[in-house]
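As structure tokens, the structure follows; a few thoughts come after it.
What you see is the complex with one protein chain gone and the rest in place.
Order as written gives the chain letters A and B; numbering starts at 1 within each chain.
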Amino acid sequence: MKRPALPSVPLPAPLRSKQAKIVGIGLFVVFLYALPILDLPIITTPDSDFGGVLYTMATYVLVALGLNIVIGYAGLLDLGYVGFYAIGAYVTAVLGVQHGNWPYLLTIPVAVAVTMISGVILGAPTLRVRGDYLAIVTLGFGEIIRLAAKNSDWLGGARGIQNVPKPPSVHLFDVPHLKWENGTVLIDVTNKTQAFVFGFIDYVPYYWMALTVVFIVLIADVLIKSSRVGRAWEATREDEDVAEVMGVPTFRYKLLAFAMGAFVGGLSGAISAAGANFIYPDSYQITVSIIFVAAIVIGGQGNRWGVMLGAALVVYLPERFRGLEEYRILMFGIALMLLATFRPQGLLPPRVTRRAKKLEREIEDLETGDEPQEVTS
Amino acid sequence: MSTDETSHQATESTGGVMLEVDHVTLRFGGVTALDDVSFEIREGEILGLIGPNGAGKTTCFNVTTGVYRPTRGEVRFRGRSLSRMKRFQITRLGIARTFQNIRLFKTMTALDNVMVGGDTHSSVGILNALFRTPRQRREEDENHRRALELLDFVGIGKRADELAANLSYGDQRRLEIARAMATNPKLLCLDEPAAGFNPAEKQRLMELIRKVRDQGYTVLLIEHDMRLVMGVTDRIVVLEFGRKIAEGSPAEIRDDPAVIAAYLGTDEEDAS
Partner (left out) sequence: MHALALNFDFLFSNFSQLTITGLALGAVYAMVALGYTMVYGVLQLINFAHSEVFMYGTFATLWTIYFLGGTQHTSGFALARMFAIAMVIAMIVSGLVALLLERVAYRPLLKRNSPQLMALISAIGASFVLSESMGLRDNLTRWIGLNDNLSRYVSGARDTRGLPMDIETHKLFPVFNYQVTNIDVIVIVCALLMMLLLDQFVRRSRLGRGIRAVAQDPESAALMGVNSTRVVQLTFLLGGLMAGAAATLYMLRIGATRFDAGFILGVKAFTAAVMGGIGNLRGALVGGLVLGVAENWGSALVGTQWKDVVAFVLLVVILLFRPTGILGESLGKARV
């Protein structure tokens, strides 16, 4: 087996310990929450509200986690994921303002449940058909959802639903943003985020909410994937017939993957509705499904970190480099073609990273004279 | 035809009938792949299924393991008909198999491959996994432990963390066996397990198969290598053109004129 290139500077022992890792992760998490406040010069998007961009990024990262279960883990090509996203948003809107007066937080469980049920209804008949067909059928599903919303007055028709409910606000403290001027950092007291007020202008609290949900779903993802459920999904994706022979009830697990994907999709739709003042059917076009798929493919399907990165890039890059807005979809198309041909495994391929890191560590241990933990040849 | 000292002494199989192939006929379109084939597999024995190329061994094997449904006739496992069962239910019932052309889960480690087999009888669902209930943790540890044991048993314990795709050919074949065993079967069906092995490896494989039987499994075996079949099986069923032409102990089969004729006089191991 090929050994990876030797690292040039092995890390000193303290930095490799488990505690160091936890502290590092903790700092990174705090950094993520602080990102809109820090207003860093190169990273912040010049023309659009960075808080809003981060909020959209977090929502898309959530979508990617869900779609990764369907495409990456279970190997089911779903080209209509925007349908679940739309259902989640619409249930929140319908319960919250269109045909009810529910508080935002109560709409979330219902949104998720309805989406999951629709996922099962869609999956039960269609997961039995061949994989290629699934792609087209899911595409049709996404479109049917959009058309149904557009043609139905009960759901607001083509205009959609206005005044979608917001999460409850509680004003605890204020967080001033930083301002960077001529290389010095100032605290800008005129630019404050009110924590935790969910208003119409400042998107930072929405970002924080979405980010928190991302972390919760991420933990759940890790727990589920490292159990027999994750193994069953992988086996099904690898070789469905053999998995069946090895005792995996493949249809049930495919349906489970679909349902879990729908769950997260509906959740992200509901989260996205919070900050949107109104929702309308044509914002849930097929193009959006394709962008979701692009995020998965770019990041490396099956790898949760990769797809999160892919989703973040898919939102961030067009916002950061605003002038090319019109060419966004064209560039996606080119990116997909190039990736499919030259780097099908995506930016962060699934298993190689873990094993390569392990080997690197062993080589370091050998170099520094520490006892290797275990010889795996 | 050599008689070797290591040839297996036919032992009385311990128990009753485990699996019955009952007048099975299988037609694909216009071709009759199996024609009224009947035989049984007894508990604790190693049964060999042989025949010249095109005899229908693989088809018969697939019917026996529930992959194909017979056009006529029935396969019964401990009295229960396999006809209406889903494939994963057949595995849960106790029939496991390997694949001649090695179909491992390539991007998973050897350990994970075996653990997938070990999940067969698990009743743990997604909620258990999510909340890491005591039962889930216990079953997971148990599965992990048993998987490592099985990998050691077949001789690839050191390679547990390797990707299946990176294993050597011989190790991949062993992994196939370990994975099938992990489903806790009563009947283990091996599809040409020695294909591509050199004589030394075949010898090791024969020992492994005997070890497997000694652990309490019943084994069904398709093989082209006559020496291996004669050396390790208790009984042999011979097919030709989809029909059973002989059944008996290795010694009986060796001298059976119909069998000799079917193979056109070659009853040594042949390169398939």
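Keep this in mind: a residue touches a chain if its C-beta (ideal position, glycine included) is under 8 Å from a C-beta of that chain, and two chains touch if they have at least 3 such contacts.
Keep in mind that this is a model prediction, so the values were computed, not measured.
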Counting contacts across the entire complex, name the shown chains the missing chain touches. A
Tell me which residue among A:105, A:170, A:187 or A:329 touches the hidden chain in the full complex. A:329
Could you tell which one of A:101, A:190 or A:341 touches the chain left off the display? A:341
Return the single residue from A:48, A:98, A:126 or A:283 that touches the missing chain. A:126
Touch assignment to the omitted chain, from A:38, A:77 or A:117, lands on A:77
Identified contact with the non-displayed chain, of A:40, A:117, A:135 or A:197: A:135
By the contact criterion defined above, which parts of chain A meet the unshown chain? Give residue numbers in ascending order. 75, 77, 125-126, 129-133, 135-137, 139-141, 143-144, 147-148, 150-155, 286, 290, 293, 297, 326-327, 329-330, 332-341, 344
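Note that in this section only the chains that are shown with their structure count from here on.
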Cα-centroid distance, chain A relative to chain B, in whole angstrom: 44
Within their complex, state which residues of chain A touch chain B. 1, 220, 223-224, 227-229, 231-232, 234-235, 238-239, 242-250, 256, 260, 350-351, 355, 375-377
Given the complex with chain A, which residues does chain B contribute to the contact? 65, 67, 86-88, 91-92, 96-97, 99, 103, 105-108, 112, 115-117, 119-122, 124-126, 128-130, 132, 136, 139-140, 143, 158-163, 166, 179-180, 183
